[in-house]
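The complex appears here without one of its protein chains, the remainder shown in place.
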Amino acid sequence: MSIEQVVFYFLAATVLFSAFMVVFNRNMVRSIFLFFVTLFAMSGLFIYALADFVAVTQLIVYVGGMLVLMIFAFLLSSKTILNTSAAHKTSLIGLHHIPGMIISLLFFLILFVTIYQANPEEISWIRNAGNNTLVASDNTIHAIGINLMTRYLIPFEIISVLLMMALIGAAHLARRTKKQ
Amino acid sequence: MIPLSHFMLISGLLFCIGLYAVLSKRNAIMILIGIEFMLNAAILNLVAFGKYDKQVMGGQMFALFAIVLAAATVAVSLAIILNVYTYYKNIDPTTIDQLRD
Partner (left out) sequence: MEALISEHIILISLLVAVMPLLTFFGSLIFRGNVIRSGSFAIFYIGLSLLLSVVVFVQVWNGPSIHEQFHWFTIGSWELRIGVLLNNLSVLMMLLVSGIALLVNIYSTKYMQGDPYIRRYWAYLGLFCFSMLGMVIVDNLLLVYMFWELVGFSSYLLIGFWFTRSTAVRANKKAFIMNRLGDLGFLIGIMIIFSQFQTLDITRLFGNEGLVEAAVVSGGSWIGSAGSMPAEWLTIAGIVFFLAAVAKSAQFPLHTWLPDAMEGPTSVSSLIHAATMVAAGVFLIARVYPLFDDTVLLVIASIGAFTAFMAATIALTQNDIKRILAFSTISQLGFMMLAMGVGASGSALFHLVTHAFFKCLLFLAAGAILHEMAHLKEKSGKDFDPQDIRNMGGLRKYMPVTFITMAIGSLALVALPLTSGYLSKDAILIQSFEWAEGVGGWHRLIPVSAMITSWLTAFYISRLIFKVFFGEFRLSALTSGLHVHEAPAAMKYVLVILSVFCLFPVFSLNPLLFEDAWILQGFPQVESMTRINAFHTVVPAAVNLISIALICLCYKWYAVRQSAPDFSRSVLFKFSQDQWHLDRFYSSVLVSGTTAFAGFLYWIDRYIVDGIVNSAGVLGRWLASGSRWIDRYVVDGLVNFSGYLAGIVGNFVRHFQTGRLQHYLVTMLIIILTLFIYKYYTAAI
């Protein structure tokens, strides 16, 4: 067991534990901050998959952008949102949690079984991808940049258009109506 | 180094946690967070398989696109949640049940 594996499993445990805490915490603010922790650990896992650019993008976009946005939206909205969520003194495992729990457990079971049956190491294109495998010394940014402009140009353009649409849409939706 | 199945397991577990959050949380923002978890699990999966695709870099590219889309989703969703709050005065999805047959 090398130190990388230990760190990997530590990061994985962090992800899962904080995800659990996010879900099972009654306090909304704590959940969001634990979400923050989850995302950080996720990007650590990305690095172990040799996707360093994705990890950083995750940090910038997800953590820096999305999470901050959520925190701001949360904190800058009126206090009643906080109150209503805090007013719910529900038990940890209430009646309305049960269907969700059962379904997610079953889902995980199915996924688990499927993963082991699928046996991903034995998939042909993975086994035969000797030269195609990424190594740590590869320049992923270089590859991503070239592919983005050549092979994935259309999705890139569409994504940008979509972003603009989302921007306009969000701005329009969140405008102040005259009655307010 | 790390077997692929481990990545898949982790992403599966995360996905299920996110699923649980979507199904049984009484707060719309928590549901949003659940959705984010699910997306993150999918992105992890993409990236884990993308390690074996150096030429096309398909996995990582799609991971990027997915991140972007997730961001757009969150933005629009928050705007919607805000509007819902303005109308219903709370963001408990169990009370918003007008759209039924």
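Per-chain residue numbering starts at 1, and chain names A and B are given in the order in which the chains are listed.
Quick note on the criterion: a contact is a pair of C-beta atoms (placed from the backbone, for glycine too) under 8 Å apart; a residue touches a chain by one contact, two chains touch by 3 or more.
What you are looking at is a predicted structure, and each value in this text was computed from that prediction instead of being measured.
Asker: Looking at the whole complex, which of A:75, A:106 or A:171 touches the chain that is not displayed?
Answerer: With A:75, A:106 or A:171 as choices, the missing chain is touched by A:106.
Asker: Could you pull out which residues of subunit A are in touch with the chain that's been left out?
Answerer: Missing-chain contacts on subunit A: residues 99-100, 103, 106-107, 110, 113.
Asker: Name every residue on subunit B in touch with the hidden partner chain.
Answerer: 19, 22-24, 31, 93-94, 96-101
Assume only the chains that are shown with their structure count from here on.
Asker: Approximately how many whole Å separate the CA-defined centres of subunit A and subunit B?
Answerer: One centre to the other, that is 6 Å.
Asker: Can you list the residues on subunit A that touch subunit B in the complex?
Answerer: 2, 4-5, 8, 12, 15-16, 19-20, 22-23, 28, 31-32, 35, 38-39, 42, 45-46, 48-51, 53-54, 57-58, 61-62, 65-66, 69-70, 73-74, 77, 80-81, 84-85, 88, 90, 96-97, 99-101, 103-105, 107-108, 111-112, 115-116, 119-121, 125-126, 129, 131-134, 138, 140, 143-144, 147-148, 151-152, 155, 159, 162-163, 165-167, 169-171, 173-174, 177, 180
Asker: Touching residues of subunit B toward subunit A in the complex: what are they?
Answerer: 1-10, 12-27, 29-30, 32-34, 36-37, 40, 43-44, 47-57, 59-61, 63-65, 67-76, 78-83, 85-86, 89-92, 94
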